[in-house]
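With one protein chain held back, the other chains of the complex are shown just where they sit.
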Amino acid sequence: MVVRAAVAGASGYAGGELLRLLLVHPGIEIGALTGNSNAGQRLGALQPHLLPLADRVLEETTAEVLAGHDVVFLALPHGQSAAVAEQLGPDVLVVDMGADFRLKDPADWERFYGSAHAGTWPYGLPELPGARAALEGSKRIAVPGCYPTAVTLALVPAYTAGLAENEAVVVAASGTSGAGKAPKAHLLGSEVMGSMSPYGVGGGHRHTPEMIQNLGAAAGGPVTVSFTPTLAPMSRGILATCSAKARPGTTAESVRAAYEKAYADEPFVHLLPEGQWPATASVHGSNAVQVQVAYDAAAGRIIAISAIDNLTKGTAGGAVQSMNIALGLDEGTGLSTIGVAP
Amino acid sequence: MVVRAAVAGASGYAGGELLRLLLVHPGIEIGALTGNSNAGQRLGALQPHLLPLADRVLEETTAEVLAGHDVVFLALPHGQSAAVAEQLGPDVLVVDMGADFRLKDPADWERFYGSAHAGTWPYGLPELPGARAALEGSKRIAVPGCYPTAVTLALVPAYTAGLAENEAVVVAASGTSGAGKAPKAHLLGSEVMGSMSPYGVGGGHRHTPEMIQNLGAAAGGPVTVSFTPTLAPMSRGILATCSAKARPGTTAESVRAAYEKAYADEPFVHLLPEGQWPATASVHGSNAVQVQVAYDAAAGRIIAISAIDNLTKGTAGGAVQSMNIALGLDEGTGLSTIGVAP
Amino acid sequence: MVVRAAVAGASGYAGGELLRLLLVHPGIEIGALTGNSNAGQRLGALQPHLLPLADRVLEETTAEVLAGHDVVFLALPHGQSAAVAEQLGPDVLVVDMGADFRLKDPADWERFYGSAHAGTWPYGLPELPGARAALEGSKRIAVPGCYPTAVTLALVPAYTAGLAENEAVVVAASGTSGAGKAPKAHLLGSEVMGSMSPYGVGGGHRHTPEMIQNLGAAAGGPVTVSFTPTLAPMSRGILATCSAKARPGTTAESVRAAYEKAYADEPFVHLLPEGQWPATASVHGSNAVQVQVAYDAAAGRIIAISAIDNLTKGTAGGAVQSMNIALGLDEGTGLSTIGVAP
Partner (left out) sequence: MVVRAAVAGASGYAGGELLRLLLVHPGIEIGALTGNSNAGQRLGALQPHLLPLADRVLEETTAEVLAGHDVVFLALPHGQSAAVAEQLGPDVLVVDMGADFRLKDPADWERFYGSAHAGTWPYGLPELPGARAALEGSKRIAVPGCYPTAVTLALVPAYTAGLAENEAVVVAASGTSGAGKAPKAHLLGSEVMGSMSPYGVGGGHRHTPEMIQNLGAAAGGPVTVSFTPTLAPMSRGILATCSAKARPGTTAESVRAAYEKAYADEPFVHLLPEGQWPATASVHGSNAVQVQVAYDAAAGRIIAISAIDNLTKGTAGGAVQSMNIALGLDEGTGLSTIGVAP
């Protein structure tokens, strides 16, 4: 059986990464590719690294173009997915790589995105408790945000094991591709090379409520998250440095044991050996997550650090992983744990 | 009056940056330059950016070579400054750019550096309360570490104003020059470009006790600091993302007022207008510090972020600033608040 | 006497670099600053590295605003300088950092810029024979292009000494700031980091006729130039790798002697010692030019390589250097030969 997949938003970074992965996925045939202002252009001019698709031409994002596919990936600006999804019918697997269907609390959505809440779909982070069951056979998938993917995988074991107080502090550095391909002055190479800078400081980043939602579920109660994203001079990768106050009785051993248990059988999440620390270069282009954890007894905090590729595990790879589950394929089909380094 | 200055350790990054600054300092005449394994080599081969000094030749680091100068800067590996300083006599201004004389508690020194404590000299961070008075006329100066400079300036106003609880969480990203010029595989360009990675996680970094010392003095009692340094793909710069739990009654206004008061008259520390955030590129090659602060009411934390050039304000510029005070010169002589950007 | 200078186009990279230099120029007082779409904004928001000017507000680029200054720098898009210059009167020193007045042959201008030729002003590359005399006391200066600055200084000694045939091949790598601050997708950090790419291949780059003009003058006859610019993953710097077929009788010694003679007394052009090669990092933020030359006997070519900072010696530093000559100041006033490295 060959599954035909369409990609709405094929000219951006998320769409390009998705196509890179689908091209080597043995069960997928790439169908329609759509773009907004780029409709009519050759993909070779927009995504020159995707040589096998160079002569494909982008179409308009319409229901007619997207019809007749088994899977439709939506790599659209926030707030545009619901209208497209409605037209696709209940039998089509719709994978939303935007934020529209991630948040459970409509108030969160409205506060951070400023529009009416579209709903909630099964959440595509298979490593969370219960997530795989919700994804199996589902016809709708909400792909997590890139920062929440990194932060959730770093901190959930500490909460699940009851080791951490319900207050987390997260500082994450992201490559510039996370900010997208629309040209903006502060994202010019001249501006970002040689510079580190924060943004969305003080709780304002839209991924904050998604982290709170995930960590709260693991903790069994409300968790506060102080989240500061920073822009790093690299194209890809997120390094999430997360910490939480340790509960009384926590030891280095209990922390390590919790993480070993959590990730012993996960195909994509690798707890590094003691003494080795994550590096984004090691997961460049890979769906793997490097995790390491320490207990700082003097400061009384658990420090958990994860590295992902924001476009792969953080977006398109996570989407394919969840699609595989939904379609009943092996979860790792078409995905790699091998980074492109140096 | 011309002040003659010698630089011990002129071939490394700290020494090179110091020479870059001394070359434009109107009151300094550059005297002897020494190196370790590099003695006998032309500076032009080692520091090709310092064209006016290209034909100077490095000498051995001996008491004879360093004799006859008014100021001697020590840019030596940790633990080597005391032996050299002893030979220089009490009338020579000795500025130690290493760690040897920063820590007050011998136990801290021994735990983090593994050798006998050499003592404590006046601490060269003029922006701290009382620091300028201690530096005036002093013949010994301990230049702060680069990370402690960034972190202390970010957090001290919150502690001085009584707004923060005594537990701070710091994640800082540093350019690779902070790791020095000795060739190591993990510092190769191939390894660091495109990668973010942490090191010294869990309280092990040697700059941790220095931060605790500074913040504790401001808080009037012991402060815990969870400090995670990360290596960023850039040559220079530190972005320090610092936070502390807010005390009851804290508001965005009280936080901003504390920082405005603290830095209103500081020549090098600039509290940015609201809505603008620090970027290391803006202080590249400059002695300026960009600071911004936010209050995250939902998380109950004060977020203070600073950007410095690790080699300038973080090392050599800080050294010159304190030297100026010790010599009775205007504090900003030879120093710039203008960055080289983009 | 204090000279008052206005800068038209203060929000771009050339304007920002010029202000960085003027801020430390002892004979200049910075007057009006103008921008196009940015009029009314604080300079601190647009050029955050220029802290001493942070509170200055950009004005419109009008004759009224620019009136009353001794010097007016024009950092405007190509083709806009003539109209502004006409309104400034013959007693004002006008320094055009655009291309409008560089080319002598109207046909060249029309072919490469597509509009009517505005004229030719004294050419601001003091190192060329006769250039200083033409600049002294002049009220109009055409600042050279960044690539022509690097290429001309690399090759002119070979032509002046009669060592090279009249055909040059140039491949130059430029930092992204040379492409300006207007946001374009191919200049995003995500696109340029980790990538080298050419543009304007095959003779199409607008700086080609300027190189031909300069080298032809040195050779005393027409010179062909094959010029390929490439975009490098760095913010600043040009490395120009230039070669020309050697005339019969050329030797390594005759080549070196020609370059030593040419640059023995130049304050900003440094012929490196044999065995050392230029690096753009060494001239970062500096007005210096590093030059090195080799004779490849097997290939029969002279290889001359130069490194400059495209924004300093390549644009704003070159402008200040020529302004100094025009005003009768010491040529190096306010300029540095010290790079900011690493």
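By letter and in written order, the chains are A, B and C; residue numbering begins at 1 in each of them.
Just so we're on the same page, a contact is a pair of C-beta atoms (placed from the backbone, for glycine too) under 8 Å apart; a residue touches a chain by one contact, two chains touch by 3 or more.
Quick caveat, the model's predicted, so the values are computed rather than measured.
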### Message
Touch as defined at the start, partner being the missing chain; which of C:V57, C:A107, C:A182 or C:A299 qualifies?
### Response
C:A299
### Summary
Out of C:L239, C:L271 or C:A288, the sole contact with the unshown chain comes from C:L239
### Query
Which chain A residues touch the hidden chain?
13, 16, 20, 23-24, 42, 44-45, 47-52, 54, 177, 193-194, 235-236, 270, 272-273, 276, 279, 281-286, 288, 290, 336-342
#### Entry: Contacts of chain B with the absent chain, listed as residue ranges
13, 175-177, 179, 181-185, 187-194, 233-235
## Note on the structure
Touching the unshown chain, chain C contributes residues 167, 169, 171, 173, 175, 188, 190-191, 193-199, 201-203, 224-228, 230, 232-237, 239, 241, 243, 277-282, 284, 292, 294-301, 303, 305, 307, 342
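Note that in this section only the chains that are shown with their structure count from here on.
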### Task
List the interface residue numbers of chain A and of chain B, divide the shared ones by all numbers used, and answer same when the ratio is over half, different when under half.
same
### Query
Which chain has its C-alpha centre closest to the mean of all protein C-alpha atoms shown?
B
### Task
Could you please state the distance in Å, as a whole number, between where the Cα atoms of chain A are centred and where those of chain C are centred?
45
### Query
Cα centroid separation between chain A and chain B, in whole Å?
37
#### Entry: Per-residue overlap in chain C, given as positions that touch at least 2 other chains
13, 177, 181, 193-194, 235
